[in-house]
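Here it is, the structure in full.
Every protein chain except one is present and positioned as in the full complex.
Read from first to last, the chains carry the letters A, B, C and D; within each, the first residue is number 1.
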Amino acid sequence: MPRWKINHGKTQEKRQRRVRLRMAVNKPPAGSSPGTLVLAEGAPMPRIRAVRYTPEGFEERAIGDARELASFCAPEGILWVDVQGLGDRATLEWIGKHFALHPLLLADVVHVPQRPKCEAYEGATFLVVRRLRWRGDPNDPVDERQVSLVLGARWVLSFQEGPDDVFEPVRARLESAAGLMRKQREDYLLYALVDAIVDDYLPVLDKLANNLEALEERVVEQPSRAILRELAALRHDLIAIRRDVWPQREALHALLRGDVAGISEPVKVYLRDVYDHCVQVAEMVEVYREIGSGLLNIYLTSIANRTNEVMKVLTVVATIFMPPTVLVGAWGMNVPLPRLPGGDAAQFWWVSGGCIAMAVGMLAFFRRKRWI
Amino acid sequence: MPRWKINHGKTQEKRQRRVRLRMAVNKPPAGSSPGTLVLAEGAPMPRIRAVRYTPEGFEERAIGDARELASFCAPEGILWVDVQGLGDRATLEWIGKHFALHPLLLADVVHVPQRPKCEAYEGATFLVVRRLRWRGDPNDPVDERQVSLVLGARWVLSFQEGPDDVFEPVRARLESAAGLMRKQREDYLLYALVDAIVDDYLPVLDKLANNLEALEERVVEQPSRAILRELAALRHDLIAIRRDVWPQREALHALLRGDVAGISEPVKVYLRDVYDHCVQVAEMVEVYREIGSGLLNIYLTSIANRTNEVMKVLTVVATIFMPPTVLVGAWGMNVPLPRLPGGDAAQFWWVSGGCIAMAVGMLAFFRRKRWI
Amino acid sequence: MPRWKINHGKTQEKRQRRVRLRMAVNKPPAGSSPGTLVLAEGAPMPRIRAVRYTPEGFEERAIGDARELASFCAPEGILWVDVQGLGDRATLEWIGKHFALHPLLLADVVHVPQRPKCEAYEGATFLVVRRLRWRGDPNDPVDERQVSLVLGARWVLSFQEGPDDVFEPVRARLESAAGLMRKQREDYLLYALVDAIVDDYLPVLDKLANNLEALEERVVEQPSRAILRELAALRHDLIAIRRDVWPQREALHALLRGDVAGISEPVKVYLRDVYDHCVQVAEMVEVYREIGSGLLNIYLTSIANRTNEVMKVLTVVATIFMPPTVLVGAWGMNVPLPRLPGGDAAQFWWVSGGCIAMAVGMLAFFRRKRWI
Amino acid sequence: MPRWKINHGKTQEKRQRRVRLRMAVNKPPAGSSPGTLVLAEGAPMPRIRAVRYTPEGFEERAIGDARELASFCAPEGILWVDVQGLGDRATLEWIGKHFALHPLLLADVVHVPQRPKCEAYEGATFLVVRRLRWRGDPNDPVDERQVSLVLGARWVLSFQEGPDDVFEPVRARLESAAGLMRKQREDYLLYALVDAIVDDYLPVLDKLANNLEALEERVVEQPSRAILRELAALRHDLIAIRRDVWPQREALHALLRGDVAGISEPVKVYLRDVYDHCVQVAEMVEVYREIGSGLLNIYLTSIANRTNEVMKVLTVVATIFMPPTVLVGAWGMNVPLPRLPGGDAAQFWWVSGGCIAMAVGMLAFFRRKRWI
Partner (left out) sequence: MPRWKINHGKTQEKRQRRVRLRMAVNKPPAGSSPGTLVLAEGAPMPRIRAVRYTPEGFEERAIGDARELASFCAPEGILWVDVQGLGDRATLEWIGKHFALHPLLLADVVHVPQRPKCEAYEGATFLVVRRLRWRGDPNDPVDERQVSLVLGARWVLSFQEGPDDVFEPVRARLESAAGLMRKQREDYLLYALVDAIVDDYLPVLDKLANNLEALEERVVEQPSRAILRELAALRHDLIAIRRDVWPQREALHALLRGDVAGISEPVKVYLRDVYDHCVQVAEMVEVYREIGSGLLNIYLTSIANRTNEVMKVLTVVATIFMPPTVLVGAWGMNVPLPRLPGGDAAQFWWVSGGCIAMAVGMLAFFRRKRWI
């Protein structure tokens, strides 16, 4: 029975890692100074890409040492520093100092994952956004990453957990003179970055919906034990995504409501659009979660259904063969048997015929009761 | 067993399409400029019907090329442009430019489905409304379409996804001089359009209620595996409709509350009536959803009930026939048997009688326990 | 098996009618002018009873033709017109015109059922109240009717769906000089009418509670298939009543809050009392609904319990009789059998004794495991 | 089977009485004048204990006739009149008149139970509080009583349903000169009375928690049918208590918020403490309710578990004994049997050995599948 022998060890390991990661694991020990940075184990070294643009010009530089940034800054134009990878304390602290970031802000950047939020600090607006990515691994299909955005006066910082860049299209739009993006201010850049992240949710949800439907089909058609595990995993995913999406929606709403400084009215119209997508995503996740949590009940009912069918077969078989057993047993008794009509040879057939008549009668009875 | 062989492939395909469609599938790739229009695959070519009316006059024109609109516009009277079909970028962009629509507004018109909403743009109020239609196809009975309405100064735009026009009665009322509708302003026209859409919900809900009741009847009377699939489909429908109706209610409330400009007080009284219907619909859907989600439990209980009955039969049969098997087996042993009273022929009948007595005794015992 | 043969056709018909009625079935077709009146099929002809009272006097008149009302109106005193039955368009329109009712108001009076609500119109306050009545029919025990109340300057209109008058006690109190009611203004009359309706809820809830308890008793004691149907019906009723009571509570709260004109402070104290009763009713319904929805689970558990008991009996029976079957079968083999101690006659009793010993041993084993 | 014969008639009677009592049963008929008093059947005759105190003095008098109160009132000091028992209309009306109570207030005092509430009347603040008492009767363990409190200018009225006095400790504290209570004003007395009632909740909840735990233990260890009934009863209790506690919390909050007059700031600090206890109680009840409603699922699962175990035994028994039945039957056939190695006597043992080998093999197979 190979089903019993599948090695689920790896699955379990991965899932554990995932759920445990849901709260920042690289937090400083309880009681330490606020703003103490503890790097996540295995976090990649930062790769910095700085961009400075004015309506007329665009300059991009890949920066090896954070200190090069100082020379890149210039009074005119808007600066966007994108940090990919959070694995070097010195770099992060230098950036924090250079842009006068609050120690708690920097700590939230480093101690991933934080819940999505929008916070106002003196001179900077801090936005934590959650990114979803479809990994394709059936045991842990969705990957979540934190992207931290800081909006200052004429500059925007973005911090991504890993090297898989989500902002490339934005950079391309900035570079090409065609779009009007370079004429906009830094708040529009912030919008463009958030929009790029939220737009990425759609294919993930689409694939989740596909999984959900395939699972529902299988639950109704051929419930097996393997499905139970998949159902539980899907439910975890949906619960987790939902936990991310709702605060994200709130964070965007805070931006819209004007809880924080630095967002101009025309850009709010654009942010409202992102917010709207986020609400739509949140509602979809809610719908999926509702459908997903109903699947377990459908599974249970489907199993009950099959048990009922098996029971009917057992009952039919037992009822058909038990009476003949008694009948042939009776004629096997070592006592003088009653003589049935006909010759010696007819005796056997009379009894056998009785058995078959009993079986047919029982079958007819069951059919009338609609059991078979 | 034909039940196992039904080809459910088509059902699945349709349902997948439906659920996946719930979010705009024709969105531009992540990171592109806001307002980039991506036409939905297979969207029909637009058919434009423009209407201009004053209290005294009414003029309607079917417009082939959007540019004809320019000549149709006139300073006096109220203009209503109804676009049926969203399959031509040039037309949509021309209209967007002519009426100075915000690029995001136009994107929301094209990237269907959006969630129902009411948004204020400069110089225009944008309203997304969801339309429900009963298609009759048992596998996917309800069809949802987006209708986008834009209210400007003395003009109203309406965009419908397909060619099945829902606004014909409104046009007829405008044309006939009898109604007082031509004396009203453009906000009243907006109300009339929304009202026509919301009024259409009633027959759909009515049919859903019928389905629900028929299903409940069958669940209690003769639970079968086919019902499980239908139950799941109905649940999907109700979840989906509910997801549409609640934001629609909110959107109408935003109109009423005065979040947007352009709605006069007397028209608000009428809109309150539409809002009221929408609330009623939302409550009905909630009621149906609650009843529908209880059906699965009733099904499970009904199955458990039947399994219990089958078990009883099996138990009764086993208990009646197992003791005689032992009895006749005992008299079949190849050892000297105890001699029962009476002659040789009586031996057989004594044992047979014993068997029947045992069976009757067991039956009496079960009847007293109310098992049969 | 008479249980299978009960004709449930009628039940189904009634229930369908009931659920379908929950939304106004006599609405005008989508897209027609607002305020178009469509009479409900089978609505009884209106019977009008007009009352005019001053602190000193009381006059009542049964009015055949609505136009008689014009002559009945007088500058002094408070006028109460009670219309029972909504089956004549001319009458309703005449009243609407005479009291200058908004067309939407009149439409809501006619297109029953509307959800309970409180709306302010120019010169009139409109209140839709839901009435509950216990009909006693076990398949559809609760009957719901709409009562529409309109409060104007020195007049009150009340519209009842049918001829079963709920306002008789109020009329009696007005007529008798004893009460102080005639000294009060029209808002107090409105209160008195609402109070009469809400007070009527108590016996209905009381009877529902009785049903609920009887059902719970039966579910635990003797779950049968008929109960499943009754449970579903009761759940429908509770869901429906709850849907009516919550908006009614809201509507009364709107009156209290001062959303509408015409209610004086001293009368608000009285209305607060009615509101309070309504809240109490809403909470009771919530309690019943919660208990009711738990009943299905109790039923399922009760069935599982019984199946478990039946299974135990089957297992016990099988375990007691199967080993002896093998034993007697072994001694029935046509091979030389081992000779047991004692004479020829003893052989039979040795084996039979072995069978009984086996059965007793099994019984003892089961008793120790507490299975029987 | 004594379980089937227990007479549950009494239990049912009591529970019915309890649930039905949840709404005022002694209300006047629908449509009667507001403020009409209808005494509850069997309400005990009132026993009045009046207390008057100043910082220096304390006087208590048991009052037979309400009219004696007139002579007991005095300009100085604070008056507290405690009425135990609501069975005499004249007394209640006299008190209502003497203290100028609004007729609706007096009606709410008499028509028990009302939901807990806090209402402002002219010149008086009315507070309905619910009292819980542990009766110990296993079928209906918790007893609920209404206590109505009225706070006026320098006087407090308290109305208790029955003669079991909850305010004795307060009276004792007032009498003893030690406490500082006599220096406080009447709002502090109100607080002391409410505090005495709310403090009484703790032991009731404590006992409910004990019951809950004992039940949970039994559900997991030995689910029996009797538990089902107890579970349902406990669930009723928790639903009912919860229904009482939440509005009580609200009522106290209304006092704190300053919705009503007469509560000074320093006393609000004390009331906040009572409110806090009430919130804690409400949260506990919520916790119990959640645990309680999970018990039914645990019960069902526990039963399913046992059925599974019984099924395994049956399957094992059947599988062990069915193959030997065929084997010995085959050697019982009246045809020339194949000769097994060894002498005549060995034939029997070869077959028997075959049977045992089959049984052992099956057992080994089952053990490997972990079924036994």
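One rule holds in what follows: a residue touches a chain if its C-beta (ideal position, glycine included) is under 8 Å from a C-beta of that chain, and two chains touch if they have at least 3 such contacts.
Bear in mind that the values here come from a model prediction, so they are computed numbers and not experimental data.
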Touch criterion as defined above, residue of D:E68, D:D137 or D:D199 at the omitted chain: D:D199
Identified contact with the non-displayed chain, of D:V170, D:L190, D:L255 or D:V351: D:V170
Interface with the unshown chain - residue positions in chain A: 8, 12, 15-16, 19-20, 22-25, 27, 29-34, 102, 104, 107-108, 114-115, 117, 119, 121, 222-223, 225, 228-229, 231-232, 235-236, 239-240, 243, 247, 293, 296-297, 299-300, 303-304, 306-307, 310-311, 313-314, 317-318, 321-322, 324-325, 328-329, 331-334, 337, 344-345, 347-349, 351-352, 355
Missing-partner contacts on chain D, residue numbers: 166-170, 172-173, 179, 181, 192, 195-196, 199-200, 202, 205-206, 209-210, 212-213, 216-217, 220-221, 269-270, 272-273, 276, 279-281, 283-284, 286-287, 290-291, 294, 297-298, 300-302, 304-305, 307-308, 311-312, 314-315, 318-319, 322-323, 325-326, 329-330, 332-338, 370-371
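By our rule, only the chains that are shown with their structure count from here on.
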For chain A paired with chain C, centre-to-centre distance based on mean C-alpha positions, whole Å: 42
Junction residues of chain C, two or more chains touched: 297, 300, 304, 307, 311, 314, 318, 322, 325, 329, 332-334, 337
